[in-house]
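In this view, the complex is presented without one of its protein chains, the others remaining in place.
For reference, chains read A and B in written order, and residue numbers begin at 1 within each chain.
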Amino acid sequence: MKQSGVKALLLACAGLLALSGTADAGTVRVTIAEYSKGTGPYFNEAAQAFEAANPGTKIQIEVVPWDNLQQKLTTDISAGANADLSIIGTRWLLDYVSQGIITPLDAHVTPDFKGRFIDTFLKPSVMDGKVYGLPIAASARALYYNKDVFAKAGLSGPPGTWAEFTAGAEKIKASVPGVFAFGLQGKEIETDVYFYYALWSQGGEIVQGGKSGLGSAAAVAAAKLYRSYINGGLTQPGVTSYSREDVQNLFKQGKVATVITAPFLSSQIKNEAPNLQYGVAAIPAGPGGARGTYGVTDSIVLFENSKVKEEAWKFLDFLFTTDQRTKFDKIEGFLPVNVKEASDPYFADNADLKVFTSLLPGARFAPVIAGWEEVATVTSNALQTVYLGRAEIEPTLRDAAAKADEILAKK
Amino acid sequence: MSKLTRSVLYWLLLSPLVVLVLFPFAVMFITAVKPQAEVLDPAWWPSAARWANFAEMWRATGFGGALLNSLYVSGMATVITTAVSIPAAYALSRYRFAGRGAFRQFLLVSQMLSPIVLVVGLFRLVAAMGLIDSLHAVTMVYAAFNTAFSVWMLQSYFATIPKDLEEAAWIERASPFQTLTRVFLPLAVPAMVVTAIFTFINTWNEFVVALTMLRQQSAYTLPIQIFSLVAGRYTVEWHYVMAAAFVATIPVAILFAWLQRYLVRGLALGAVK
Partner (left out) sequence: MGRRATAYCLILPSFLLAAFIVLWPLKEIINLALHDVNRFGLLRAFSGLANFRTLFADPDFLAALWRTLVWTAGVVGGTLAVSVPVALMLNGDFYGRGAARVIVMLPWAVSLTMTAIVWRWALSGESGMLNSGLRGLGLIDGNIQWLAEASTAFPMQILIGIEASIPFTTTILLGGLSSVPDELYDAAAIEGAGAWDQFRFITLPLLRPFINIAVVLNTIYVFNSFPIIWATTQGGPANSTDILVTYLYKAGFRLGKLGEAAAVSLIMFGVLLVFTLIYVRLAMREEAA
C-alpha cells in the first residue's frame, strides 16, 4: 500500500469521527439488549418516529449483545456513565431496586396506563406496590414436538403426562433411528429453568418459605426422570454441551423430536426450516397432575441518576402504545404484553401463540429474591453434575440446596 | 541435503500444524458459502456455494463502517505506540541510567493485569474524563496498552544491532540526531516494522475495551460488530457470522504476506556487511 493512500484513508476516517458528537441535555440514552437482528433496526426506527413527533428530544439507542449486558451495566453504573433507560432481566430487578439505582415510575403510571398491560406480565416488575419497570419482552415456555417423527413412531398426539412422554420416547427410539426423543438443555443460560419444568410437574418449587426446594423429594424425582432419559438414550448424547440455541437447532434439523422452549422458536422455524411439521403443546404433567411453565419478562427501567426523566418517560409511553408493541413483538416473536395488542389477528389467530397464552395462568416467574443469579448458578452446576452421572443424585442436590439456602439467608 | 529434499521434508513436518491452522478457516469459509437451509448441517460440501452470502452479510452487518473504524483505530494506535516506543527503546538499549532496570520491570509488570479487570478501573477513568463513546479514547487506550510491549520488543531487537557504526559516526563528528536518523534507524527498520505489526494486530483484534467504551453501532470496530451477531441472540445466522469473520481476516493476511520478507535472516544486518 502506498503511504499517501493510507493517509487519505485515515483522514477520511477522521472525518467520519467528527460526526459522532457527545450527548447533550435533551438526549435520552437507551441501552437495548439485542434479541435478534431485528432489535437494533426496530428501536432506531421507533426513535426516529418519536423524534419526529417530539422535536427537541433526541433518542440515542445503544445496542448491547445479551451476553455482555450484565458486564456493561455493571461497568457503566459503577462509573456513573449509565444510560437513562435500560432493558434488564426482570429477575435482576430486586438487586437494582435494593441499591436504589432505578426510580419508580408511579408518578406517571396512571390507572389508564396500567390498563394497557396484561396484568400477568406487569406484575413481576412491581415491588412493594411500586412499578419499577415495564415489561418490554415477554415469553412463556411450551413443548414443541415434531409431528412427522411422532407419526412415524405411531404416536397420535402430544403427551399429556411425563409417563406418556416416557412411553412415547421409547417408541421413537425404537422406530425412528437417528432421532433423539427429548432435546435436553444442559449448558449456559436457563439450564436450571429446563429442570424446573420437571420440578414443577412433580409438585416442587424453586424456593418455598425462604428455603431452596432443590433438596425436596420432588426435585430428586425430577432429576431422576431426566437422568433416566439420559441413561436410556432418549436424549441427545452429551447434554452438557448443548445450550438453548444448540438444542433448538437440533429440533430445526429434525434430530430431536421434542424441545421445551419459547414462542420465538416458531418464527425461527418459519424462516429457517419452513418444511418442518411441528406442534406446540403444554409441558407434560406429573403424577399428581401438577404442571407449570416458566414465564419470563425483561423490563425497561429508568435510572435514578437520569437528568432527562420527563423525556425518557415520554419515550416509554410511546414504546408501549399498541402500534409500537405490535410491531416489536411481531419482529421478535414475543408474547403480547398489551391487552389491545393481544386482540390483533396476528396474535389472536396464531395457533402456536394460543397455546402459549393459554398456559399463562399457570406460569411461574423467577422468584423475587436477591442473588437469584447465584442460586441459578449453583442449581445449574448441580444439574450438570447429575447429567454427567458424576455423583449420586440425592447428595448432590442436597449440597446444592444447602448452598442456595446460605445465599438466600445472606440478604 | 538438496533444496528439494529439504522442501519435501519441511512441508511433511509442518503438515500437522498446517492442518490445525487451516481447519478453522475451512470451517469459516465453508459455513460462509452454505445456503441457509444447510448451515446447521455439518457436511463439508454444501449442495451449492452461495457467494451472495458475502454481499448480504456486508449489508446486513454494516461491515464497511466497522472496517473503517477498525482501520482508523488500529492505524492511529500503531502510529502513536511506535512513535512513543522507539525513543524509549533506543534509550534502554544505548544508555546506562539509574532506574533503567526498574523501568524495564515496570513495563513488564504493566502487562500483568488481566484486561478484563483493567477495563473496570480504566472505564471509570475514561468516564470521569467524559471520553466515553469516542474512538479517540479507544485509540489512546490501545496505544497505552501496547506501549509497554512495544518498547520491550524494540529494545530486544535494538540490542542486537551492533554499536560499531554509531561509534564510527560519532568519531566522524556526526551529531547525535544525525547518528540516530542516518545510521541507527535505517538498520532498525525491520525491527520497527515487526513491532508495529504486533501492535496493529493486537489492536485489530481487541475486544473488551472496545465493547466497554463504545456505545453506538456507528462507532463499533470489527470484533464487536461481528461478536454482536453471535452473543446471546435467540438465533444466530452462522453463515453471516462466518462470512464476516472470514472477510475480516483478509486485510491482516495481506499484511502478513508483505511482512514475512522482513523476517529473512541477515536483512536486519544487511548494512553491516
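By definition in this document, a contact is a pair of C-beta atoms (placed from the backbone, for glycine too) under 8 Å apart; a residue touches a chain by one contact, two chains touch by 3 or more.
Remember, it's a predicted structure, so these values are computed and weren't measured experimentally.
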Per the touch definition above, residue among A:Ser86, A:Thr326, A:Thr357 or A:Thr385 touching the missing chain: A:Thr385
Full-complex contact with the absent chain, from B:Ala49, B:Val84 or B:Leu165: B:Val84
Per the touch definition above, residue among B:Met76, B:Val141, B:Val183 or B:Ala196 touching the missing chain: B:Val141
Residues belonging to subunit B that touch the chain removed from view: 3-4, 6-7, 10-11, 13-14, 17-18, 20-28, 30-31, 40-44, 84-85, 87-88, 90-92, 95, 97-98, 100, 103, 105-122, 124-125, 141, 143-145, 147-149, 151-153, 156-157, 159-161, 176, 190-191, 194, 198, 201, 204-208, 222-223, 226-227, 230, 238, 241-242, 245, 248-249, 252-253, 256-257, 259-269, 272
Touch list for subunit A against the chain that is not drawn: 70-71, 74, 77-79, 95, 99, 101, 186-188, 236-242, 246, 249-250, 253, 255, 371, 373-374, 377, 380-382, 384-385, 387-388, 390
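To be clear about the criterion, only the chains that are shown with their structure count from here on.
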Length of the line joining the C-alpha centres of subunit A and subunit B, rounded to whole Å: 37
Residues on subunit B engaged by subunit A in the complex (per definition of touch): 36-37, 40-41, 60, 65, 68-69, 71-72, 75-76, 119-120, 123-124, 126-128, 130, 132-136, 211-212, 215-219, 227-237
Contact footprint of subunit B on subunit A as seen in their complex: 6, 9-10, 12-14, 16-17, 20, 22, 29, 33-37, 40, 60-63, 65-69, 71-72, 74-75, 78-81, 189, 245, 248-249, 252-253, 262, 264, 268, 272-273, 332-333
